[in-house]
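There's a structure below that I have some questions on.
Heads up, one of the protein chains got dropped from this complex, but the rest are sitting where they should.
Labels run A, B and C following the written order; every chain starts at residue 1.
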Amino acid sequence: MSASRYTYLGPEGTFTEAALRTLPEAAPRELVPMVSVPAALDAVRNGEAAAALVPIENSVEGGVTATLDELATGAPLMIYREVVLQIAFALLVRPGTKLSDIKTVTGHPVAQPQVRNWLAANLPDALWESSASNADGARLVREGRYDAAFAGEFAAATYGLEALVTDIHDAENAQTRFVLAGRPARPAVRTGADRTSVVVWLRADHPGALLELLHEFSSRGVNLMLIQSRPTGEGIGNYCFAIDAEGHITDRRVAEALMGLKRICPKVRFLGSYPRAGVDPAEVGPTARGMSDEDFTAATDWIARCQDGRG
Amino acid sequence: MSASRYTYLGPEGTFTEAALRTLPEAAPRELVPMVSVPAALDAVRNGEAAAALVPIENSVEGGVTATLDELATGAPLMIYREVVLQIAFALLVRPGTKLSDIKTVTGHPVAQPQVRNWLAANLPDALWESSASNADGARLVREGRYDAAFAGEFAAATYGLEALVTDIHDAENAQTRFVLAGRPARPAVRTGADRTSVVVWLRADHPGALLELLHEFSSRGVNLMLIQSRPTGEGIGNYCFAIDAEGHITDRRVAEALMGLKRICPKVRFLGSYPRAGVDPAEVGPTARGMSDEDFTAATDWIARCQDGRG
Amino acid sequence: MSASRYTYLGPEGTFTEAALRTLPEAAPRELVPMVSVPAALDAVRNGEAAAALVPIENSVEGGVTATLDELATGAPLMIYREVVLQIAFALLVRPGTKLSDIKTVTGHPVAQPQVRNWLAANLPDALWESSASNADGARLVREGRYDAAFAGEFAAATYGLEALVTDIHDAENAQTRFVLAGRPARPAVRTGADRTSVVVWLRADHPGALLELLHEFSSRGVNLMLIQSRPTGEGIGNYCFAIDAEGHITDRRVAEALMGLKRICPKVRFLGSYPRAGVDPAEVGPTARGMSDEDFTAATDWIARCQDGRG
Partner (left out) sequence: MSASRYTYLGPEGTFTEAALRTLPEAAPRELVPMVSVPAALDAVRNGEAAAALVPIENSVEGGVTATLDELATGAPLMIYREVVLQIAFALLVRPGTKLSDIKTVTGHPVAQPQVRNWLAANLPDALWESSASNADGARLVREGRYDAAFAGEFAAATYGLEALVTDIHDAENAQTRFVLAGRPARPAVRTGADRTSVVVWLRADHPGALLELLHEFSSRGVNLMLIQSRPTGEGIGNYCFAIDAEGHITDRRVAEALMGLKRICPKVRFLGSYPRAGVDPAEVGPTARGMSDEDFTAATDWIARCQDGRG
């Protein structure tokens, strides 16, 4: 039964739901909003859901650090898919409200930087108060507590509101990346345009540890796509790093880099290899010189010959 | 008038207010709570306040990324002091409430990981809902919307509540670091136990840029205390890094490392050098071999002699 | 028949012969002096000898670069043993000669720095002329062309001379390292105190190539014992590097470093793994953290589990 259910960071009408609905495998399933990232992921850990979609990068829903911390600790989960969504806000109001009627606005705290300039230009006197989520803000508008809420345009219908203004965003390229996490199993199949995610703990007594970690990737020509420090909860100054690298764990250069991490770091958690959203394998650039699977195989063969006296 | 006022991340009764009250220079001043980190800092930028205390590291109030992003962008500010506070939660209830009465609890989302284990052990059936801040949660308890709120014990008096349980925290060493930010001026005087903060942008087209950046510090024996990636708002995968290094900008090794960053990075913002909270300069370890001010001076003298033919 | 013969850099009476006689395996064999390092090694390549002993490091006989260049190019050879000899010169004279009789002295050019101070103090007016080898100098003394020659004390008997002064050397610790080279076959058995020799060519168009090469060793905790640049013969500024590393090719960390070189360098030649002369395996320090064979095996197992979904 759980295989028929996906959870996501709710409530209904958030960007996360919109992202989940872009996945073909979500279509036949029951999609259940959860109150928090931990709740969405715990449902997977407990077997109540097959997978959970949660935001992981670029802060619109504020879910990023919660997601990274959840994936880094607790019972292991793995990532099998990613979704990248362009983020733009609509100003949701009760039907009939005009711009000049708006005295109070709400939205999630992390939406504020995205709409700040728009507010200054269009509603300079409106009072901003934060809500727990964009969708929650929409609910509070419907209840009359605020005059307008910033949320995804798709949330208007859910809450009986109207999108007075759409496509509000400050950054030219506002996006959020979401990941579909399930219980550990074989990684997604290699496509040639893949991303590999790990969490790595550093030895606190070793100031050069981060440099060494980065060298494990760079010395094998593996590009990093994300590096995000997170406190380990063991006091100020203790970090682990969430790292996304280009490539798949079955690529030799990636596997060797991960083995390097495993040897030099006190702890490494593999979070999965999965297809990069919206990237065609045919467009992926060439592998760094000497770092293809063929190069690794040739080097392994050479060492064997040397050890046999046929070098 | 503004010199007599400090702002802080409100509302009243948060850990930030508690942290601010530990600073001697706060005693004679008017302390004004603001609704958000941007609001607290904008009051300084606008000249309405002399300085603002905001959380910057380790997530209890959720202010970390907001603070980093605010300091990285907008009109420049500088850090002059830091405060480190042990974080422990109290379970605040309306007077008379017993543990067995509690069906609903609230608190800021980032408090949840700190209290999760305690909840599972002591209130396994209580329903958690997030509030916009710990103090806001306390207010909602007073208003009867929830039965209990996690917040600092000091918030009980402010909101007419009672601390039913105190010293709740999951991590052994839960701390939050706060910084006092003002308009740019001369850095705080060097004490010998100092911290220097910068924000550094990387060239997106250069995969080894982070390695080079770290080398500017490591090659001069400068330890890093914080490295936090932040999206630049120019799309997924574009980062800047908030970095705290040991030492003061007037230490030659620190100045040279910063100049190295300035040369190789498209943008660097200096956020200040200031005394490390709770660290006695007498206890700071020795400078790395060859990296004292005397070593830098000796090298400069030697080059001058070489250029004069007296090497 | 050739298996019964070892060649060495002659003529008779050089330090190389003395070094060869310290090897137990030399005792039953015919030891044949050759006029040059290339000649000694070519005899092995041609099958006329089973192995050749030639000096490789620290310049007393001047053979170092000739040896490195011979091992780097031409038909491949491999090193199976090393000998380290303390080097001290004797002043050889025709019987009856007194110090005050000596007007002219000779010796190999590279001996000169070792005896220069002694000459300045004891024979300040003697005229130095170079000879083609120390032993050749001894021969020229016997023939009456010079009054005295610097050579090994053991050469006195060969040439019918007398050691007037012994133990002459400038450096406190003058040593020469010799290697026994044979045709390629299985490397010498690992002892736990081993040395691995390679020659590595760098890509001329890549200024950071040497740094990358060194990282292949340092990132795996492999110490280098020798790094010697040699011109490749393709014009000024084109180099290959003779490198000796601690450890044996069957040590995982060494094998991985060599495979790294193989991938990033246009050419690598494996010259052998062999026991370090005079080093007791019991006295070799511990392997760098994370770099033992067990650590490599554990990392390989972990990757396999990750790829199987059991990470």
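Keep in mind that, in the parts below, a contact is a pair of C-beta atoms (placed from the backbone, for glycine too) under 8 Å apart; a residue touches a chain by one contact, two chains touch by 3 or more.
Predicted model only: the values in this text are computed from it and were never measured.
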item: Visible contact partners (per top-of-document touch definition) of the missing chain; value: B, C
item: From C:47, C:231, C:266 or C:281, residue that would touch the chain that is not displayed; value: C:231
item: Given B:5, B:116, B:145 or B:262, the one touching the chain that is not displayed; value: B:262
item: Among B:17, B:69, B:194 or B:216, the residue in touch with the chain that has been omitted; value: B:216
item: Interface residues of chain B (partner: the chain not displayed); value: 76, 78, 184-187, 212, 215-216, 219, 249-250, 255, 258-260, 262-264, 268-270, 289-291, 295-296, 298-300, 302-303, 306-311
item: Where the unshown chain meets chain C, residue by residue; value: 35-36, 38, 57-59, 62, 65-66, 69, 84, 109-110, 112-113, 116, 128-132, 170-175, 177, 207-208, 210-211, 214-215, 218, 223-229, 231, 233-237, 239
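Please note the rule applied: only the chains that are shown with their structure count from here on.
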item: Shortest chain-hopping distance from chain B out to chain C; value: 2
item: Farthest chain (mean CA position) relative to chain A; value: C
item: Whole-Å gap between the CA centroids of chain A and chain B; value: 24
item: Residue list for chain C, restricted to those that touch at least two other chains; value: none
